[in-house]
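Apart from one protein chain that is not included, each protein chain of the complex appears where it belongs.
Up next, chain A:
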Amino acid sequence: MEVLREKVEEEEAAEREEAAERSEKMRPAEVWKEETPMTQEMLRDLEKKLSEMEIPTPADPLTFPKDTIDISMLPQSYKTNSPKEELMLQVADNFSRQYSHLCPDRMPLFLHPLNECEVPKFVSTTIRPTLMPYPDLYNWDSCAQFVSDFLTMVPLPDPLKPPAHLYSSTTVLKCQKGNCFDFSTLLCSMLIGSGYDAYCINGYGSWDLCHMDLTREVCPLTVKPKEKVKKEEKPPPKKYAIKPPRDLTSRFEQEQEAKRQEEIRAHEEKLRREAEERLLEATKMKPDPLHGLRVHSWVLVLSGKREVPETFFIDALSGRSYSPQDDHFLGIESLWNHKNYWVNMQDCWNYCKDLVFDLGDPVRWEYMLLGTDKPYLSLTEEDDDDLNDEDDVEALGKEDEDKSFDMPPSWVQQIEITPEEFETRCPNGKKVLHYQRAQLEKWAPYLNPNGLVCRLTTYEDLEYTKVLEIKEWYQNRGDMLELRHINKSTGLIIDYFKPGHPQALRVHTYKSMEPEMDRVMEFYEVARVDGLIKREETPNTMTEYYQGRPDFLAYRHIIFGPRVKKLPLNSTDSNPRPPVKITERFYRNPEKPADDDVAERVFLTTEERIQLRYHCRSDHITSNKREFLRRTEVDSKGNKIIMTPDMCISFEVEPMEHTKKLLYQYETMMQLKNEEKLSKHQAWESELEVLEILKLLEEEEEAHTLTISIYDTKRNEKSKEYREAMERVMHEEHLRQMEAQLDYLAPFLAQLPPGEKLMRWQAMRLKDECLSDFKQRLIDKANLIQARFEKETQELQKKQQWYQENQVALSPEDEDLYLSYCSQAMFRIRILEQRLNRHKELAPLKYLALEEKLHKDPRLAELLKVFG
């Protein structure tokens, strides 16, 4: 009995727990219905809690201050509703009424918020599908990233309710800020425009999601791509494969060893897990009292179109994609695209994890309009056919009703993003994001003078105090620097360069820019004449790796000795450190026999010793060795010793005759001496090159020249100048052409029969006519000026007469008027007089000029010259 009772108790406890759990999780659809058994006390408690909670209500409930939006400039469609839109609103209202009647315990639907002109607009018509002209914005991920970068997030005025206003995307883009609904509307418009099956969702999200708080997320840039563990497939042992030698070690000992290893590993694993848990604990935030009630909007992309294999969510605020199973999404009220509006009829007790996004299923999704292209209920093929028939019948029946009504076109103007905006991306070209232990800063290209476009700072702790490492991305650098990785803990700096550095530098790892310190330089070896891949330096050594050289050099290691003190006489020269030991290794030269092909040679310069090691023949395990020693050059009698057998110690795997000869050894040694000199020179050159590269890098670091693409018409000053010059030239050319078309001889030539050659007398007459005409015009002009002059003077005289007659009776105002008139008239008369004089002066000159021009005119010159 005791046991039984316990069991019952356990069950009850489990039930209670379950209930508690359920009440914790909010289910938007049935949350109020389920909680009817709430006691009065609990309600009061909640009320208290709610009143204690501070909801950050901004001073202005609107997301935008009113004055920033200039309504007057907006087109008519923003300010009024078309009849069709009115009808749509009625339909929506009707739907809303029915809905609230049927589901009185659910939140009212988000159907027609006000736009920036305070006009109610249906949400679907706010979506304006637009395909952006930038290829970068063709895919959903870049689209989402753009929207999240471009706009600044403003929290909802009331976190528990959808906003009262929903602005058009054009306005949002202009202001560059908006709430989550603005974000998702814009993103949805762009995604539908590029062919995705995308929907805006009105639902509930977690605190993090609603506030775009990424501090609990791992920065996507810090996540290392998982290395694929390639399993090498062992080929099956061949028929005659030799058996391995018998293993004589103790199996028992091995097992013991393995066990111990296993224990150690388990211990480590445990420690690690504990540490992880602790970390998780630390990062976990306190439970949100409004969990499940925070209204949020995001975007749903259904599978099918644009080769999307699986349905997923995009949070437009952060631009990240989530699986529908994600814990951040707590429920869906409704969703819509530019054609229709669906209300979720499914229970969200398990967040969005169990939701079925089959919008054709009327049980799960209540649609508002019976659109023609609404997604069908996905069933098996046969059923589908039947259903379609039924559907058609139904649709036919309903067509008479008001529901055979499709969505009015969007009232929003086309979404436009200028190339400048697209390039600048973030508001003012700068954006800062906080992730878990990481801070990401973004800049627009060319905003920073040193070309910095992105900086990722990784911290050791959650409070962003101890910097672990910094990664900086650069663009358009003159020195092709692409990424700088600074490790604060080790002090190591790694620079990555794009191809195109003058010295073909690829990676530069260093601690300080001082020469002769620890550094590693890697190069693009194909771009280098000497095939250098890598150069490692420590304070007194230098190691170089080569590839693909005609002399098969693969490796050179130089140990430097202390610098020799030089006389101040030639202090202008660089003072290279003397190499003490040079080791060079070579690849196999296939043209030489292996035992004649040097594999490694060591020059010990201080000891005057040269060591050679040859390559190993394919059927040997030992290789030839030779050591040359150059000691005293004078023997006991004072004669010069050229070569003695003990100056060359050699070991030969297969002794050869000719190598025993002193002559051969002597010649080899002489050759090696020469090569030693060359190697020393190489070492010196390498040092110089390092210095040169360092100098170049430093110069670049100071100067920050950014390269500008020749296609960048906006920034490229040179091309701009050139283009403007070209335009100017074009313009002038145009003007000249216009002038050329104005032919002063045309009216006279028109009198003559066209196409015939001019006779001399005709040319003469033409000239005379032209000149007389011009003379007439000059006289006319002079007469005109004269006439005006006379008219002015007459008027002035009249006025003066009138003034003298009525001088006594005039008021001071009239007198003033008269005086001002007089001065003006005098001025006019003077001007006319000047013009007349000038005309008189210029007229003969002009006349002569025309005569000259006529003489030179190609059409008349020949005929007139003979005469003249």
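Here are some notes:
Everything that follows uses one rule, which is that contacts are C-beta pairs under 8 Å (C-beta built on N, C-alpha and C of every residue); 3 or more make two chains touch, one makes a residue touch a chain; residues count from 1.
To be clear about the criterion, contacts and distances are computed from a predicted model.
Per UniProt, the protein behind the absent chain is "Dynein regulatory complex subunit 3"; the candidates were "Proteasome subunit alpha type-3", "Protein ROOT INITIATION DEFECTIVE 3", "Cell cycle checkpoint protein RAD1" or "Dynein regulatory complex subunit 3". Contact with the chain that does not appear here is found for just one residue of A:Y666, A:F748, A:Y803 or A:Y818, A:Y666. Looking at A:H658, A:K718 or A:K757, the residue that reaches the missing chain in the full complex is A:H658.
Within the whole complex, the absent chain has one touching residue among A:P83, A:P135 or A:P245, and that is A:P245. By the touch rule set out above, chain A reaches the unshown chain at residues 238-243, 245, 616, 619-622, 642-643, 649, 651, 653, 658, 661-663, 666-667.
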